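Only one protein chain is missing from this complex, and each of the others stays in its spot.
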């Protein structure tokens, strides 16, 4: 299935836009998505860390993705 | 010698005015003054504590008083 | 009570303070972040803040609720600005009221410390010779 992934901060620069359509297997979990992302955008590996949020919550690696989830790449935050 | 002693807060109520002339021996120190004050105004003894300031500084018991020092009774502070 | 805001408009510090004041409060602690003119000895020209708006508000709410669970706080406001900020401008204001000052201080400190760890907002520093997303790389 295709998942739309939002990208913020440096992730937006790396992805080359504020979102990307990413192809993952059905029943893919967050770790699977991260693997695909890193393969497609190797510069993500150079970040201090990156998290994935699903529906506005930080997601765990084993969380299963649904087609219409709002998914986002969260590079290291630096607000405040 | 006579020393003019300023009184603030509850000490002003106890002394019955914002200052009092107190007779102490020449070469009296701060502890001597406190003894005279307590004898003259026994309600000072009921306070949680009281300090004496000389020339705008907290004074020690053994500090010797001079005629023209600015002396003040400092009951427990409660600013802020 | 909790008041949250993520906005491009300049933050209004006084209105945050007025909002947290209550007749039951004895102390208010306010943290104001300001854009510094230098970082690691290098002159900063301006900053840009970007937020994942909806998630930022949701994470800010979690922090405020945690702070109110941990300390007896009356009201807590968190306002964060986005967009371009010049040196001296204010990216964040946190105001906390409580009956006693210890709770206000501790809840305010907890809120800014946790905000910097979890709220999805990103800061880019602009220098004479380039720009960098803060904390992105080791």
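Every chain is named by a letter (A, B and C) in the order it is written, and numbering of its residues begins at 1.
Everything below uses one rule, namely that contacts are C-beta pairs under 8 Å (C-beta built on N, C-alpha and C of every residue); 3 or more make two chains touch, one makes a residue touch a chain.
Since the structure is predicted, the reported quantities are computational estimates derived from the model, not experimental observations.
All shown chains touched by the missing chain in the whole complex, by label: B, C. For the options C:10, C:26 or C:72, the residue in contact with the chain missing from this view is C:26. Set against the missing chain, the residues B:10, B:24 or B:65 yield one that touches it, B:10. Contact between subunit B and the unshown chain involves residues 6, 8-10, 12-13, 46-48, 53, 56-58, 72, 74-80. Residues of subunit C in touch with the missing chain: 13-14, 17, 21, 23-38, 87-88, 97, 99, 101, 104-105, 108-109, 112.
Methods note: only the chains that are shown with their structure count from here on.
No other pair of chains shares as many C-beta contacts as A-C. Annotation for subunit B: no residues touch 2 or more other chains.
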